[in-house]
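One structure coming up, written as C-alpha cells, with questions to follow.
Every protein chain except one is present and positioned as in the full complex.
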Amino acid sequence: MSISSTFHKWGSPRWFYQFSGRLLPWLAGLSLLLLLGGCIWGLAFVPADYKQGNSFRIIYIHVPASAVAMGAYVTMAVAGAIHLIWRMKLAAMVMKAIAPIGASLTFLALLTGAVWGKPTWGTWWVWDARITSVLILFFLYLGIIALHQAFENRDAAAKACAVLAIVGAVNIPIIYWSVEWWYSLHQPASISFTGESTIHPTMLRPLMATLSGMYLFFAWVLLLFTRAEILDRERNTRWVQDIVCGEAR
Amino acid sequence: MYFDTFSELLNMSGHGSYVWFSYGVSVVVLGSLIFVARRRRKQTEQHIRAIVRRKQESSSTIK
Partner (left out) sequence: MPSAGLLSLILAVLQRDVIASLRRGSEWSNPLVFYVMVCALFPLGIGPQPERLAELAPGILWVVALLASLLATDSLFRGDFDDGTLEQMLLTHQSLYPQVLAKTLAHWMMTGLPLSVLSPILGVLLQLPPAGMLPLMASLVLGTMVLSFIGAIGAALTVGLRKGGLLLSLIVLPLYIPVLIFGSSVVKTAIDGGPYMPQLAMLAVFFLVALALSPLAICGALRISVDQ
C-alpha cells in the first residue's frame, strides 16, 4: 500500500472509528493492569528509600504523569501541524482531545509533586527548575483550552489552536532551558536532593510499569475523547447514525 | 511485602497520609477523565438519536 493511501485511510474518521474500536479493550486492559500492578508493587513491595523513607513511593504516579503530560503536548503540536499542512480533520479532533487530558495530567504531576515535597523538603512548593517547567507547561495547556473555547467556529478554533500549539512546542525547549539557567543562578544551598541518581534498580522496575501504563492510559483516554468527537462532528452522516441507532433499524 | 503489617502499610512510618493522598487524587483525576469521556459520548449519542428521530418523523409526515 502506498504512503498516500495509508495516509488517506488514517485520515478517514470512519475507518479510524472502527479501527480504534477494536483497539480499545486491549488498551484499557493493558493500561489498567500495568498501572494497578505497578502501583501495588511500588506501594507495598519495594523497599523504602534510605534517604527519603516511604514518601518516595509517590514517584510511581508523579513521574509518569509529568512525562506523559510533556509527551502529550508534543503530540498535540504534531497533530496540529498535520492538520494545518494536510488539512486532515482527524488530526484536529485528536488535537482538541489532547488538551484537557494533558492539562489534567500536568495538574496531577504538580499536585503529587507538592505532596511529595512536603515530607521531603519540608515545604509544599519549591521554585525548583523542574517544578517551574511543569507549571509553565500547565499554563500552556490552559492557554490552548481557553483559546479553543473562545472560538465559535470549530474549524477556526482547531486551526488557531494548531498554530498556538506549534508556537508553544517551538518555545518549550527555550523555556525549559531558560528556567534551568535561571534556577542555576538562584540555587539555594539547602536543597541537595538527588533522588533520581540514587534510585535503586528494584525501585526502577515498578516505575517502568507505571510509566508504560500511563502512556497506554493516555492512548486509551485519547481514543475515547476522539471517538466522541468523531461522532459529534459526523452526526449527520449515515454511518454514524447507523452506529448509534443501529439496533433499532 | 516490604511492610510487616497492614497498618504499617497504611502508616508508612509517618508518610502514609502524603503517599495515600497522592494515590487517591490520582485515582480521582484519571477516573474523572474516563468518566468525562464516557459522558460526552453518551450526550453525543442522545443528540444523534434526536436527529434521527426528527428525520424519521418529518419523512413520515410528508408521506
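Letters A and B mark the chains as written, and numbering starts fresh at 1 in each.
We adopt the following convention: contacts are C-beta pairs under 8 Å (C-beta built on N, C-alpha and C of every residue); 3 or more make two chains touch, one makes a residue touch a chain.
The model shown is predicted, which means the values in this text are computed figures rather than measured ones.
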item: Where the missing chain makes contact, among the chains that are shown; value: A
item: Per the touch definition above, residue among A:Leu23, A:Leu36 or A:Ala146 touching the missing chain; value: A:Ala146
item: Among A:Leu24, A:Ile40 or A:Leu84, the residue in touch with the chain that has been omitted; value: A:Leu84
item: Residue among A:Leu43, A:Val179, A:Leu231 or A:Val244 that touches the chain left out of view; value: A:Val179
item: Chain not shown: contacting residue from A:Ile131, A:Leu164, A:Met214 or A:Ala228; value: A:Leu164
item: For chain A, the residues touching the chain missing from this view; value: 84, 136, 139-140, 142-144, 146-147, 150-151, 153, 155-156, 159-160, 163-164, 166-168, 170-171, 174-175, 177-179, 181-182, 185
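As a convention for this text, only the chains that are shown with their structure count from here on.
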item: Inter-centroid spacing, chain B versus chain A (mean Cα positions, whole Å); value: 17
item: Interfacial residue positions of chain B with respect to chain A in the complex; value: 1-3, 9, 12-16, 18-19, 21-23, 25-26, 29-30, 32-34, 36-38, 40-41, 44-45, 47-49, 51-52
item: Touching residues (chain side chain A, partner chain B) in the complex; value: 35, 39, 43-48, 53-55, 57-58, 61-62, 65, 100-101, 104-105, 107-108, 111-112, 115-116, 118-119, 217, 221, 224-225, 227-228, 231-232, 235-236, 240-241, 244-245
